[in-house]
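Yeah, one chain of the complex is gone here, protein chain that is, but the others are all in their spots.
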């Protein structure tokens, strides 16, 4: 019974982790950027969805759409206002672009966090779920919302997979993540590819944020932990490997759930952190990363 | 090699002015600066790792926290004298520094950054889990403090910052520091020149950890309390990093400048309430985008041209 | 929106002169207020103190001395609070400080209150440690007053209210304790373990979870597996998430206890109504006449600041009044005399009759708990409103079963 419960409960939370991390790894793969304002963008999307539906009286569907849109806009603003200027700056030596992008997006994330707290306080908020009620799943009572979350996550992941592997435009993104110079020589401007990738990232972060808001709730305090968890999952899976992130999300999600059930909810995150440290020592490139 | 001398001539008057401040400035401002000076040491110690050893440490607060809690717990639990507590805290931080140095030698860039971040998260979790010993999220109160006199505390912090800055600058500019920079900038070339890159980096970690840990311990015995929120939280680490980048990377002294600047800015912007953090972050972002060399870099740029 | 911006700005202004005291008047009494302006619980503190001070000043002040309030925003950070305390004492020369609802912050301030010999009252931190520290080293820490109930007393209130209202209704025989793993919940949980059985509730499960927890499914499943009739909480860091998930997962067990966030008036909106049926203990509720002072205060406060006071607001309002009385009794704002006078406090405020435990009792300088003294109110969220269930003399409604809880069968 407990095994079954772990199986059911771990599934949705892991799917959510995966969706959150996927966009993060995608932009790293294509543009080499680790976006430390990731958590702030997810929270922006969730709080926007909450505010739209709970405060300004839009319906829950319109609210969710507004949330996702805010994620998209936030991601593009992050790219144009923070990342692109750093990458283009001549005053920053090439070898130091990485630390500048990290610090820059980190500061940007703090700015977003502060604005959210300022306008909507730092109280946690939950987005009104699109579907309510519970179902019995092999004896485990599961909220429909949890199933809905898992379902949406997987549909989005599948769409992303299909886009990248099947659609012509998506193939270019995949190719760009393997060899940017190669796609340039084939006549694709990396500048436009970056914009496309950030847009996709924004959509993914927005969807993940809104789902998180419905499933677990967010507050401006969630910004740091959300970024840290995406960062950990992505590194664990192998930077830039979308499949790796998916696997890592499930490993972390189930490890946390199992710890909560079998050991104690108080130690929930500790085994995952220890695993991460162990993997870094033994296999620094992560599960599916290449070096 | 004339720069250090000139730098000293520039800094000495500043120090003299700072030392005389208690004669004319209120206790509150002194208290503010006291904290700023300890943060200055955090930033300078971080800069030794980043600017010279080339290691991006996202978890300066891991080392600080070890020093602070190591010292605080001994005093709180066993009533051991402050100097011994500080020593033990510093040693604990050095051990933590060595533990970070091991992955630093194997990993690069974001991978190492993540390990340092995870170290902070683990420490944070452990403090909450072992709240019997650590006081958990409500913090640890130490019975003893160094002094309750604002002036004395201020002078101690100022002296500590000056001495730390001097030692760290001396190390950074010494022949050993030159080797460290070579190891940080291009480990392959440094190895080919016959330098054991690992040895020098480990030493840098130990030194950085010692200063971070000692400063962490001192701040505990200044405030009379240690808590996750004030010393370990990643937000604190971010502030230390921002201070160093803002002041000017690889200058050591820049970290001190940045730390004082940040705390002063926070105070000046206090009327903005919660927006003050927003404004400070925005200002720091603007500096990063437009003056990547930081405040000191800006100054030296002027001089060069 | 503009209203909100204006409010936070005015709350953040560093020092606010209350009344333009006439030049010939006696030296004013200065009260420092340190709290986070951004959080709902914290923002009420300076507002309530201000309100009380205005009222007292309008009636001629304390022996002719006007009360002047100086506020500081500590962003709930111990370091900021210590800095603010230092400034309050050495720069702004305040006579007494009312500070924070966060135990960490108050514990960090305590030694400073001792060192700088300035009385400190917390209107909302619960940790037993605060008053235990006063008891342990009275000579040193006597300047701190725990102007709120201790965790121990809070647990007692939860047990008392459960015994009288829930046990019968739910035919409850057992309970599960669910607390965030934090220092403040340790004494709370210990007290729960002690008093729940006395209330006829066997403790069948005790879950402590990480305050960072986002997904509460495992916790609820674990609790359900133990088949308790009641969940007793000890949560403050989390609140919205466990409540919403309790509702989404239709956990068929009623939930009561100490839930810091549930006392806030915005909790219904933040949980999208997920809090329907949630029971919680609070020192006061907006529409509940604990004393004749409660409702007038709530109304004046709401009118002036555009929202109901938080629990810490009630305590801070009362603290200002009993401080004024103590100053009157002592005839001085000199710290030791003021402490002595404060210890003799017997004041009926908005939350009940306030008296402090003496130096020989384990929780020295914390507010005495008990019927006829100060108790807390058991509230329940019902259709967007906080309804008082217990004590019976102030109740404004009856318990309704949460949506997922089935009525007990004989």
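As written, the chain order gives the labels A, B and C, with residue 1 at the start of each chain.
Just so we're on the same page, a residue touches a chain if its C-beta (ideal position, glycine included) is under 8 Å from a C-beta of that chain, and two chains touch if they have at least 3 such contacts.
Methods note: contacts and distances are computed from a predicted model.
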{"item": "Name per UniProt, for the chain absent here [options: \"Putative PQQ-dependent dehydrogenase\", \"NADH-quinone oxidoreductase subunit H\", \"ABC-type branched-subunit amino acid transport system ATPase component\" or \"MoaD/ThiS family protein\"]", "value": "\"ABC-type branched-subunit amino acid transport system ATPase component\""}
{"item": "Chains shown that the absent chain touches, full complex", "value": "A, B"}
{"item": "Absent-chain interface as seen on chain B, which is shown", "value": "1, 170-171, 174-176, 178-179, 181-182, 185-186, 188-197, 199-200, 203, 250"}
{"item": "Where the unshown chain meets chain A, residue by residue", "value": "168, 171-172, 174-175, 178-179, 181-191"}
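Everything that follows uses one rule, which is that only the chains that are shown with their structure count from here on.
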{"item": "Chain whose Cα centroid lies at the greatest distance from that of chain A", "value": "C"}
{"item": "Set of chain C residues in contact with two or more other chains", "value": "8, 38, 181, 210"}
{"item": "Residues of chain B touching at least two other chains", "value": "125, 129, 274, 277"}
{"item": "Residues of chain A defined as touching chain B within the complex", "value": "34, 82, 85-86, 89, 91-92, 96, 98-100, 102-104, 106-108, 110-111, 114-115, 117-118, 224, 228, 231-232, 235, 239, 266-267, 269-270, 273-274, 276-277, 280-281, 284"}
{"item": "Chain B to chain A touching residues, read off their complex", "value": "50, 56, 102-103, 106-107, 109-111, 113-115, 117-119, 121-122, 125-126, 129, 234-235, 238, 241-242, 245, 274-275, 277-278, 281-282, 284-285, 288-289, 291-293"}
{"item": "Chain B residues touching chain C - in the complex, by the definition given at the top", "value": "26-28, 31-32, 35, 125, 128-129, 131-132, 135-139, 141, 145, 148, 150, 223-225, 227, 229-230, 270-274, 277"}
